[in-house]
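All remarks here apply to the structure that follows.
A single protein chain has been removed from this complex, and every other one stays in its place.
Coming up: subunit A.
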Amino acid sequence: MTNDELIAKLKTIVQPYIQDEEAFKNLNEDTDFINDLKINSANLVDVILDVEDEFDIRIENDDMEKMISVKAAMEIVNEKLAAK
């Protein structure tokens, strides 16, 4: 999967939970889930559960704490996919 494909998938996953439409339109690797997209902590859990389903991976507590930006999510997903 290319980076662009991965970003596109993440964009679809976060869409129902974002509160900042502008930041969502301009979503890129450097977008922060909390500060830019204004996703709250309850919805961040939904993002993680949806990422698990989409990529068929399991995200642990440590990863969850790190997963606060598009870049971090990409790293975690790639790492988990490589370990499969």
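Keep in mind that, in the parts below, contacts are C-beta pairs under 8 Å (C-beta built on N, C-alpha and C of every residue); 3 or more make two chains touch, one makes a residue touch a chain; residues count from 1.
The working rule: contacts and distances are computed from a predicted model.
S.K.: Can you tell which of "Spore coat protein JC", "Branched-chain amino acid ABC transporter permease", "RNA polymerase sigma-70 factor, ECF subfamily" or "3-hydroxyacyl-ACP dehydratase FabZ family protein" UniProt lists for the chain that's not drawn?
M.R.: Answer from the record: the omitted chain is "3-hydroxyacyl-ACP dehydratase FabZ family protein".
S.K.: Just to verify: which one of A:M1, A:L49 or A:L81 makes contact with the chain not shown?
M.R.: Spelled out, the listed residue whose C-beta touches the missing chain is A:L49.
S.K.: In the whole complex, what residues of subunit A lie against the chain that is missing from view?
M.R.: Within subunit A, the residues that touch the unshown chain are 40-43, 45-46, 48-49, 61, 64.
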